[in-house]
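One protein chain omitted, others in place.
Think of it as A and B in the order they're written, each chain with its own count starting at 1.
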Amino acid sequence: MKNEQAKKYGMVIDLDKCTGCGACMVACMAENNVPFKKDETNKLDSITWMRVFQLTNGKSFPETDICYIPRPCMHCEGEHGHSPCVSVCPATATDYSQQTGIVSQIYTRCFGCRYCMAACPYHARYFNWWDPVWPNGMEKYLNPNVSPRMRGVVEKCSFCFHRYQRAMEKAFLEGRRELEEEEYQTACTQACPAGAIVFGDLNNEKHKIHQIVNPDPAHRGRPKNPKAFRLLERLGTNPKVYYLSSREWVRRAGDNYLPHEGSGKGH
Amino acid sequence: MDDALIPKGVKRCPLPEFLMKLGPVVVVLIWGIVAMFMCWFKGLNQTNMNDSYGFALWIWADLTVIALGGGAFFTGLLRYIIGKDKLKNIINFAVLVGFICYSSALLILAIDIGQPLRGWFIFWHANVHSMLTEVAFCLTCYFGVLTIEYLPLVLENRQVDQVSFFHHLSHNMHEVMPIFAATGAFLSFFHQGSLGGVAGVLFGRPFAFREGILIWPWTFFLFTWSAAAYGPCFTIMLAKITEKITKKKLIKDDVYALLAKISGWMMATYIMAKIIDTWYWAVVTAPSKGQGFMEFYSDNAFYGIWILILEIVVGGVIPAAILITRKGRSTPALLMIAVVLAVIGVSVNRWVMVLQVMAVPVLTFEGWPMYYPSWQEVATTLLPVAYGILLVAFSYRYLPVFPQEAELNPIDLESDETAESVTASETADAKLSPAKA
Partner (left out) sequence: MKMDRRSFLSFVIGGAAGTTLSPLPWKLTDDLAIWSQNWPWTPVPEKGEVSYANTTCMLCPGGCGITVRKVGDRAVKIEGTKGHPVNNGGICILGLSGLQLLYGPTRVPSPLRRTGERGENRWQKVSWDEALAWVAEKLADLRGKRLSHTVACISGTDGGTVPRLMERFLTAFGSPNFIRTPSMRDSYEMTLHLMQGAQASIGFDIENADFIVSFGSGILEGWGSPVRMFRANSVWKENGVKVVQIEPRLSNTAAKSDKWLPIHPGTEGALALGLAHVILKESLYRKDFVGTHTSGFDRWSKEVVEEWTPEQVETVTGIDKSTIVDLAKSFANAKKPLAICGRGKGNTAGGIGEFMAVHSLNALMGNINRKGGVWAVPGSDHIHWPEVEMDAVASAGMQQTRIDGAGTDKFMHARHLLHRVPEMINAGDPSLVQALFVLDANPYYTLSDKALLKKAWAKIPFILSFSSFMDETAQNADLILPNHMYLERYEDVPYAEGFNKPFIGLAKPVVSPQFDTLHTGDAILRLAKALGDPVEKAFPWEDYEGCLDDTFGDQWEELQEIGYRVESDFEPGSRNTAFETASRKFEFIPEESKDAAKNVMVKAEGEEPAYPLVLIPYDSPRLASGFIGDPPFMIKTVPDTVLKENDLLVEVHPKTAQSLGISEGKPAVLKTPKGEARVRVHLFEGIMPGLVAMPTGLGHQAYDGYLAGKGINFNDLIGPVEDEVSGLDAAWGIRAKLSRV
């Protein structure tokens, strides 16, 4: 294990394929014991580790166009693991793993100061404003690999880290130290009926994600694939979630630009 | 009834009247306590905070009271380290205000966090990279210092002082006070700064993000500076209000004038730095993230450009201009206007650095989330205000907070029947003045 190659798990979501169906959202809720309330229409207090947003090109009928964009946690690497949220957490309740590139969240250590939420520009973090309550009997479907969170702590997408752990355990038992690409896949990737999500190790040239994204190590993983982009690339958050779109306006909607600035690929 | 507790040489209203007048304050206090327990037992769903406004009214109140409480460390610094001896006549009150502000800040934090029982993890599992860790350590230590600074005043209560142990303790504490003042100034420099750093390091939030020196963004220095500049104004404002309520002159004008002058110059230099910072941010930092200056102030009447003008011009340039002129600070009405504007100015600054940071959307497909506090939030925010009023009232009544009070308000000695009081007004004066350093 000492000489294991550091992995950098990441995701690429093909927005041309994503239909906005929301299956990834529910796959995530089901896999990760995400609670729900009777009224979830206030999206500012609705826990959705994976949330599918809608982009609009801003044009009027019939030139209007929309595009769906699923937003898990970006597992930002920042500079050397200095992700926006990790660096601010006073209690080290969230951490950047140099081994996997996954930004963890330790619910039992988090004391709910919410500084990490203020730091995350993607609104990928959610606070448990309420005690999680399942209707009588429904707690039977809860997944024992992911502990339900108590009130008062922050939670977010973990890249289904428990699946990584399970896969590693199995590999160790079989005397292996490396995982095959398909051995560790997130619940949302697995569920997506459109096959729009590809998950894998960005450092591993054999993995599909590496081939699709073609990350440029000289520029903090910026994609060389001209169709690929990241959200808010300019902030320097260095996310590990990439998107693909053949539409220029969609790529541009991924970041902020001043009116005179050119396309998203220009910088 | 409580005559035995009241300092020598000063007059206080009868106890029933005193208690009666505090009645409404106690009601607010109880209201706040009820809300506090609701937040603790039912959780933060009692607030109107949400996932976009993880920081809201309380964090603003926290930052603001700490800025306003900055009068304590800065006055202490001036009095004990720089040697502005005249300020001994206001230092007690400054310390009292500081103590109230910092204890309030800690209480609010204990309500604001989602898991109060685990609050100590911030020390146990400390992350040295987090500004909040720095805040927590310095804040707690400085609160300890303030307690030590406040304690001698308590020990000087007429009855307590009769215990020789306390008398000597108090005396000895006065002896070492400069050390604490220096420690306090040092700690304050860092926690005021790191509170500024809290917002300034958010490189995911172009509205808050500032470049700076090493790990310290400009806001680090701006916050310390502004607390030093504006904190004394708050002390002055509260002292003036106390004078209004007690209908007594408690501090001589030259003391006010000195503090106001220093504060004014601090403010003038601060506001220049703030203007340069804002300009640099608007022209260099924000555009490098793809955001134009006016994007932060449009689309939303509540966070319009007026808020920047209110903060910098109305709450900064104008009070600074008043306070640096002799005429301005010596005209009571102008002085009052200046300190009130200053308090508003620094409060707006902290508001913007908390609330507007949360409101400005960063993702292009998100809008401006709105937030208004729930009554539980308002009540818990008023709780420290009520507590502060009570602490000022009781301190004023039973402790020798204002050394110049007896001199400025001589009382008819004939009417005072107690044996000791007849001895000499000098004694009373000695009792009322803080121990000499």
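Quick note on the criterion: contacts are C-beta pairs under 8 Å (C-beta built on N, C-alpha and C of every residue); 3 or more make two chains touch, one makes a residue touch a chain.
Keep in mind it's a predicted model, so treat the numbers as computed, not measured.
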item	value
Among A:46, A:104, A:211 or A:225, the residue in touch with the chain that has been omitted	A:46
Chain not shown, touching residues in subunit A	14, 16-17, 19-23, 25-27, 29-31, 33, 36, 38-43, 46, 48, 52, 54, 56, 59-62, 64-68, 107-108, 131-132, 134-144, 147-152, 187, 190-196
Residues of subunit B (touch criterion as defined above) contacting the omitted chain	115, 117-118, 120-121, 163-165
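Please note the rule applied: only the chains that are shown with their structure count from here on.
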item	value
Subunit B residues within the subunit A interface of the complex	43-45, 49-55, 112-116, 118-119, 121-122, 124-127, 129-133, 136, 198, 201-206, 287-292, 295, 357-358, 362-366, 369
In the complex with subunit B, residue positions of subunit A that touch it	42, 44-45, 53-56, 69, 78, 82, 84, 87-93, 109-115, 117-123, 125-131, 150-154, 231-232, 234-237, 253-259, 261
